[in-house]
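With one protein chain withheld, the remaining protein chains of the complex are depicted in position.
Going in written order, the chains are labelled A and B, and every chain counts its residues from 1.
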Amino acid sequence: MKSVWRAIGTPVLASLIAIIIGGIIAAAIGYNPLQVYGSLISGAFGGAIPLGNTLAGSVPLILAGLGIAVAFRAGLFNIGAEGQYWIATVAAVWIGYHFKGMPGFLHLIFMLVVAMVVGGLWGGIIPGLLKAYRGAHEVITTMMLSYIGILFAQYCIEPGGPMLEKGYQPQSPAVAQNAWLGSIIPNSQLTWGFAIAIVAAVVVWWILFHTTFGFQLRAVGSNQFAARYAGMNVPLYTVLALGFSGVLAGLAGAVQMLSQDHRLTQSFSSGYGYTAIVVALLARNNPFGVILAGIFFSALSTGSQNMQLVSGIPQSLTDVLTGLIIFFVAAERLIPMALTWYRRRKSGRLQVSLPEGGRTDG
Amino acid sequence: MTHFLEVIDLKKHFPGVKANDGVNLTVKSGEVHAILGENGAGKSTLMNMIYGLYQPTSGQILLEGKQVEFSSPRDAIRSGIGMVHQHFMLIPALSVAENIVLGDEPGGIQYNRKEAVRRVQQISDQYKLQVDPTRRVADLSVGLQQRVEILKVLYRRAKLLILDEPTALLTPQETRELFEIVGHLKAEGIPIVFISHKLDEVREIADVVTVMRAGKTVETLPIGDATPQDLANLMVGRDVVLRVQKNPIQLGNKLLELRGIHVRDASRHERIRDLSLTVSEGEILGLAGIDGNGQSELVEAVAGLLPTTAGSIHLAGQDITRVRPFDRTELGIAYVPQDRQRDGLVLDFDLVENIILRDFHKSPYSKSGAINYRAARAYAERLIREFDVRPADADRKAGELSGGNQQKVILAREVSRDPRLLIAVQPTRGLDVGAIEGIHRQLLRLRDNGKGILLVSLELDEILSLSDRIAVIHDGRIVDIVDGDSATREQLGLLMTGVKSTAETRGERV
């Protein structure tokens, strides 16, 4: 139980502190913090439609966040989920309007699979091979490939681009309508994509903690030397872990496209791939934590629109909050340290404090 | 003689551990004062307090009669205390001179490289500690690195030199040179605190010895008054058997055969040259040698972690030269690596996962890719009981265990796989006497059950007491193979430097 509390306690406490600081900032510049947060909450959860939108917004965050968590579990930092997301979306859209005759369900599966393969190749296999056999740092390669992926998606629908639809809008043709993901709550953006995200989290959890694949992935991530000595193929798992990570980022792109836009449009600044990093961090790479963290950050972003509308405070306040939350999650020692300091001051005598794990040899 | 350093009822408590619990010590000018004790007796903790790395929970440290409180090594250094740590505190990427002058570099804003080299050379000449100041520390042997450590202390004009287990990684020849250096320094009037758990060395080098046990100083006596058996009893608090009881050898078939292998290390230097060696069933083959003469590469080649560039490796007659490490494990090679925390365990994993680290893919621990944690846990709990791992809690993370218990977990895992060949590299490094005895018993049990054991160790005593035959490696070649029962330290020491003795060698050549 103690470990469960530790896993959940810190992120919750960090969020609370950040929210309080955010409130102080809002008050300091003349806004009513209660109104600010009230409008934020009602914008995110007040009613079926806002709630549906919040859950809908969490889908790409959960899926891409799972991908990043998988990479972190393997000791790798996939910073390029954004590009994997887009390159997979391009592939899915292309399939989506090229094979219009297919039965809807099969077509849907086809698109999802292609997106996952493309995402996996882009995010995983290429950087994984470069890392495993050329020693190229995955932070750089995934990032570079990410930029290339985004530029490629832009190129596809630029004037004269290969996927540009005839007409005046810079967009691609829409994917076959019978393959769209349908709504769960009418009039909200919530589609069956949310169910896919939840299932994906369960599957990722099961793979990580109940399969030999996950066992090796985590072993390589925790201690690649011991993994090597135990006979595991470290380069292979580097490639596979990044590949798995990219698969999930790719799935995020396809699911989001099939739920919302149904085509490529000129909105390439989703930022899902970056927010997903934060989601994974807040969730401490726990798949179920990713669901909660995904919903939390989606709520911040959905609610912030209402917040700006109602209270007039800029939406970017939520980014400030996000930054603070991550800061306090990272600085988890702050609270115990502050408590020790307080006690020491109170008792008035110097106590020797020691960080945990004070083992001695000799 | 004046009291240079005095320690009065010093205590250091960590949460759950009383590392030091009543330590008293008096070091006089110009003496070599040995602190003798088992691993874990609290010697290093004491020294780290004297050196300002730890702050005492209570008690006093007096330097030249004045009470001192060091909040960091800076303070200790300023007061004239110098320490050579067991694990060298060197920066491999920097040069010898840079390592020595660090913290007190010549120059103004700019670092005066020439002056640093000159000063280091001067001290090096003065105390007869030859080392090239311009070389990178990463390129030096262990013995030379230790000289750099001593020079570091002398550069700071230390009035007291603390040597923490200084011979742990040295060859007998290097140890001899170190003792000469200690002699020079003593002649210069520098008091030396010599920390060790080796009786012979203490008797050879020290004037006075203080014995520590379980965080307390037990007794201080002039070295002349102490017999080895007395000291050993004081150290462990009971009578110890210094010799290991071995059953007569029951030699079986040839198990591991290395035929003229060549091996390159990760940076492509050839470290093993045309090496041939055989380990048979039912014997312990000890591999003795100075650290860094190809032992790691040899072991990694047998385990399949490094490829051989020429020659072949056979296990029970089967050519395994091109067999993957994973499959070698399946063929019955077990492995206790030298660095247990780095190579042997995943510290973030619990004991269940660490115990199935090699066999997770096999029934009953997994079935078609899914792990069966119930079976794994049952197995882990059985091993924890059998090997007396403490605390006996399969949910503990490996990182939460003490070094001895970590080693028990590795040994339990490897031995319980019923291997044909066990490669054990420094299996008792850093462990206390009790744990060492237990591990030696396990190795002998395996041998008596007809397994082959390749024991690689830098501790000659360990090699001598366990091995049936001893192969000595130097510069990637086997210099000679001698009989385990008749070999002497001196003989091995000479072989380890690459000189084949003219005396008759009694072990059969293979």
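Note that a residue touches a chain if its C-beta (ideal position, glycine included) is under 8 Å from a C-beta of that chain, and two chains touch if they have at least 3 such contacts.
Methods note: contacts and distances are computed from a predicted model.
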item: Listed names "MrpA C-terminal/MbhE domain-containing protein", "Branched-chain amino acid ABC transporter permease", "ABC-type multidrug transport system ATPase subunit" or "Fe-S cluster assembly protein SufD", matching UniProt entry of the absent chain; value: "Branched-chain amino acid ABC transporter permease"
item: Residue of A:37, A:99 or A:155 in touch with the missing chain, whole complex considered; value: A:155
item: Of A:141, A:188, A:286 or A:306, the residue in touch with the unshown chain; value: A:141
item: Option from A:36, A:249 or A:281 whose C-beta touches the chain left out; value: A:281
item: Sites on chain B contacted by the missing partner chain, in the whole complex; value: 14, 51, 53-55, 72-74, 77-78, 83, 85, 88-94, 98-99, 102-105, 107-111, 152, 156
item: Chain A residues that touch the omitted chain in the full complex; value: 29, 77, 79, 130, 134-137, 139-141, 143-145, 147-148, 151-152, 154-155, 158, 160-161, 277-278, 281, 313-314, 316-327, 329-334, 337, 352-355, 358, 360
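Note that in this section only the chains that are shown with their structure count from here on.
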item: Geometric centre distance via CA averages, chain B-chain A, whole Å; value: 46
item: Touching residues on chain A, where the partner in the complex is chain B; value: 210-213, 215-216, 218-219, 222-223, 225-233, 352, 354, 356-362
item: Interfacial residue positions of chain B with respect to chain A in the complex; value: 14-15, 17, 19, 39-45, 55, 57, 86, 164-165, 303, 305, 324-326, 328-329, 335, 337, 339, 342-349, 353, 357-358, 360-361, 366, 369-371, 373, 399, 402-403, 430
